[in-house]
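Left out: one protein chain. Kept in place: all the others.
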Amino acid sequence: MKELRVGLIGCGFMGRTHSNAHRRVNNFFQLGRKSVLKAICDTNAEKAQAFAETWGYERVETDWRKLMEAEDIDLIDICTPNFAHAEIAIAAAKAGKMIICEKPLARSVAEVEPMVEAVEAAGVPNLVSFNYRRVPAITLAKQLIDEGRIGKVFHFRANFLQDWTISADVPQGGDALWRLDVKAAGSGVTGDLLAHNIDTALYLNGAITRVVAKTETFVKERLHTETGKVEPVGIDDACLFIAEFANGSLGLFEATRYARGHKALKTFEVNGADGSLKFDLEEMEYLDYFQYKGTESHVRGWQRIHVTNGEHPYMGRYWVPGLVIGYEHSFVNALADFIESLETGKKVQPDFRCGLQTQKVCEAVLTSAKTGAWVETGVTL
Amino acid sequence: MKELRVGLIGCGFMGRTHSNAHRRVNNFFQLGRKSVLKAICDTNAEKAQAFAETWGYERVETDWRKLMEAEDIDLIDICTPNFAHAEIAIAAAKAGKMIICEKPLARSVAEVEPMVEAVEAAGVPNLVSFNYRRVPAITLAKQLIDEGRIGKVFHFRANFLQDWTISADVPQGGDALWRLDVKAAGSGVTGDLLAHNIDTALYLNGAITRVVAKTETFVKERLHTETGKVEPVGIDDACLFIAEFANGSLGLFEATRYARGHKALKTFEVNGADGSLKFDLEEMEYLDYFQYKGTESHVRGWQRIHVTNGEHPYMGRYWVPGLVIGYEHSFVNALADFIESLETGKKVQPDFRCGLQTQKVCEAVLTSAKTGAWVETGVTL
Amino acid sequence: MKELRVGLIGCGFMGRTHSNAHRRVNNFFQLGRKSVLKAICDTNAEKAQAFAETWGYERVETDWRKLMEAEDIDLIDICTPNFAHAEIAIAAAKAGKMIICEKPLARSVAEVEPMVEAVEAAGVPNLVSFNYRRVPAITLAKQLIDEGRIGKVFHFRANFLQDWTISADVPQGGDALWRLDVKAAGSGVTGDLLAHNIDTALYLNGAITRVVAKTETFVKERLHTETGKVEPVGIDDACLFIAEFANGSLGLFEATRYARGHKALKTFEVNGADGSLKFDLEEMEYLDYFQYKGTESHVRGWQRIHVTNGEHPYMGRYWVPGLVIGYEHSFVNALADFIESLETGKKVQPDFRCGLQTQKVCEAVLTSAKTGAWVETGVTL
Partner (left out) sequence: MKELRVGLIGCGFMGRTHSNAHRRVNNFFQLGRKSVLKAICDTNAEKAQAFAETWGYERVETDWRKLMEAEDIDLIDICTPNFAHAEIAIAAAKAGKMIICEKPLARSVAEVEPMVEAVEAAGVPNLVSFNYRRVPAITLAKQLIDEGRIGKVFHFRANFLQDWTISADVPQGGDALWRLDVKAAGSGVTGDLLAHNIDTALYLNGAITRVVAKTETFVKERLHTETGKVEPVGIDDACLFIAEFANGSLGLFEATRYARGHKALKTFEVNGADGSLKFDLEEMEYLDYFQYKGTESHVRGWQRIHVTNGEHPYMGRYWVPGLVIGYEHSFVNALADFIESLETGKKVQPDFRCGLQTQKVCEAVLTSAKTGAWVETGVTL
């Protein structure tokens, strides 16, 4: 079988989820290419070596530029902190490599635009890793909307609630905590959490045209692990915004790392004239569906669809009805779609251009939070 | 308007729920008769006096025989402990009074049979207060079954779980705790809790024909509040049984007062070829319905019907969709049906004969628990 | 016992809930005064007559001014559409009557301010009927916050979602649908639904200082039942706003009548450093509590408190643990507190001055929705 030879950069949490996807995709999907873990790259050689042993990479690199030159690498998989995405992705495109890039694409629209130009100029397959589109329940939500079951949409609301930075003792920066360091991350919950919800919203409900937002940084200073000093916190700890969608519906978004009791409560709900849908990542095996059209009023109620049947998206690949898959399988499913697209030539979404739209909404949100005024997003889908 | 003149016996918890029903029924239902609280009777005169003031009874009696002779009483409402039901009910029937009697009808089949004979001989309207049939969600369950939505039934299971007698310090006997005294109550959870679930089962799934059961008394001795001595506990603390229904389905029943974390978890679930239904009294505003027939598999799921719409049983009488009623309204609804039946002449269920069937199942259960063998119930519906 | 002689104005839905409260309060609460239903007033004499018979009012009036002159009326209970509140309340205050007024107090801050002045000048007991403060689960939430269980608050979010006006065929105006007529109601969901959530927020989380809002009217024209013509819709069908609280926390509010699948989904969630609380009116027997402080991490989880124990607010007055009360009891509880305050002299909240604060937030919200800018509320608690 043809091989898809992978060079993956970054041995953090996302490096693990992507490596796992490469290791598993051919066990569950019949595909034209077999993913092969050629090289792992991390600036920390020791960490990279251990990672290679755990996940079965053939070799280790500490300079990502080596991967660009390597002839035995087809795909660059970018799992570094945000600040490094743009440079690597542009180099990879120039080297003619396919690219999978963790989200958000980069720290700003200004950083992302040349990335999009680069991949489009090079004509290389590219994917941004908004993995949640491939949670079966979310894919099913898209299918039900496309089947016309929701009708004219009035409302879309989404939360992403966490609670892991409430303590002022959590430091910022470094391998584990770069997400709290604005220089590495670009923003706080807006890029880390809201970006996921915005991507889901664009996927399910189309373009967001205008926003008004509020951000807050509850803990103003934190120890920086790299400098060893207490330094101002530059990220947003929480971000709330109201949105208008192109289809006339209203959006309400909130993300925070200060919602005690929630670990990864990514939710959405969409309300249409003919039905509604609801999802919560902490119990990702369910999609809740309120079917109005075609039902009798005395038996109408929210249906809890346990999304584990063979006819549900991706689930025919796994076990039997009733048996759940987990978080990691969203990456497996996305990779399967990507590999399949290499054979069919049919583009898979969200590509970099699509990722740029989410970046535009994030940037409009952050701008509005500063000015207090409504801001146009400029999103075009 | 015509009056329904009430003499109620027993100022305990059930006296309150029945009094409340009489006070409220004409506020919500357009009926041919108006319930009027004529007399309250309790052996404790002081308690009866206070009760009369709270609930608006016109007079107080301490000897229930007075009510039988009274010409201004149409209906005897029996809310005493179980041991007194039979004598009062038979006297009331002989006096030509209508009767509402708390459940279980009495302590044994032997006690109940003459009660049935008496009301049938006298031809007086009679009702046993299995109030849960008139919880709107349960009435709706019956309606959905009658609509043919469940199809051939395979399973019926029901729990009634409480946790209030776990401590060995809870005494037995007396006004508040006669339910723990086998002489007053006849049995423990079998008559108190399982009787409710059996009545619901007969209502929804037809006759129970055979049972095998197990009972347990976890706390063997308790202080008796009347004797002041520690005495053996004669009641069953927990009771479990397997049942066969006449329709070929299997039943599983459990009741206990030793299920930590449950206060009044009366549940049932019925599984049929074409659908299933589920209910839980602690969130009684819902009926869960799994609709198999006529649905598409990719959207199938348990529907949580929030039973608060105008078209749901009884709910058109109360508020607006989404706003819940409570436990007490099951008594109001039952009383409304009873009063209506006086006008229409159409018998309302469960009457004493129906209550006898539940008593037969209870007795078969207790017998099986003693012998360890399967026991025929002799139920005829 | 002393009497509290009631003259109630308005035979609509709210007239029913208040009448029910008067009829029941003395059955459940030991109070120094007994509520007596003296007079019902409605401009529609026939309707008032039927209402009097159902609820047991002694007499009927069609001109509310008669009640002001009546010596046998102690309390004016205002259940009319919003437009009539101010005039009646001011007249009642001048006549020295106690006042209970449905929410919102009136259509605008300009209408409400003289109402507050009038009751304060007259020194009459006054209450605005934000009944949800007396849902036991919400009262318990307040208690837990006052016990210091939540700690420093970061987030407060609240929804009030309904779906009953999605069809463009629903008309506006008239007895049943004055809530859709801006002249009668003052606003749409802002005064009808958000006002409830704002009152709950002020109660639990203190003053809201600034807001930015978005409103939408999805159906632009509806038949007006009084004019018989299709007329523009002046109300807001949906309203979303972001808020800042005086305590530094962020608020997020949404109300709509276009959320298919929700009938009366009034929710709130508050997230503090030490714990969180969550509530949903459609299952109002529960309060969800995440206890962080004082718990071990491996057993930590959201606790579903079934708010039906004797030690829970108000619940000792009703049945036994596990047995739920309903929507209507929030009015009973509020009335009990009001009557008790007449004896103790200790003011009961929310009084008219408190209701004014909610009105200020509503008005700031509507202003922001027009201008698109952040607006100060001017709330002082």
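Structure notes:
Order of writing sets the chain letters: A, B and C. Residues in each chain are counted from 1.
By definition in this document, a contact is a pair of C-beta atoms (placed from the backbone, for glycine too) under 8 Å apart; a residue touches a chain by one contact, two chains touch by 3 or more.
These figures come from a predicted structure and were not determined experimentally.
Checked against the full complex, the candidates C:306, C:329 or C:360 give a single residue touching the omitted chain, namely C:306.
When the missing chain is restored to the complex, the residue among A:55, A:218, A:289 or A:314 that touches it is A:55. Touch with the chain omitted from the figure is made, among A:85, A:298, A:329 or A:353, by A:329. The residue touching the chain not shown here, chosen from B:240, B:264, B:307 or B:339, is B:240. Interface with the hidden chain, as seen from chain A, comprises residues 13, 16-17, 19-20, 23-24, 26-27, 54-55, 162, 164, 262-265, 281-286, 306, 308-309, 318-329. Taking the whole complex into account, chain B touches the unshown chain at residues 154-155, 157, 161, 163, 166, 212-214, 216, 218, 238, 240-242, 244, 248, 250, 252, 254, 256, 258-262, 271-276, 290, 292, 302, 372-374.
Counting over the whole complex, chain C has residues 140, 143-144, 149, 286, 288-289, 291, 297-306, 309, 311-312 touching the chain that is not drawn.
Here is the rule we go by: only the chains that are shown with their structure count from here on.
The greatest centre-to-centre distance from chain A, using averaged C-alpha positions, is reached by B. When chain centres are taken as C-alpha averages, the shortest distance to the whole-protein C-alpha average belongs to C.
The geometric centre of chain A is 41 Å away from that of chain C, both derived from CA atoms. Chain B has its Cα centroid 54 Å from the Cα centroid of chain A. Counting partner chains per residue, chain A has residues 302 touching two or more of them.
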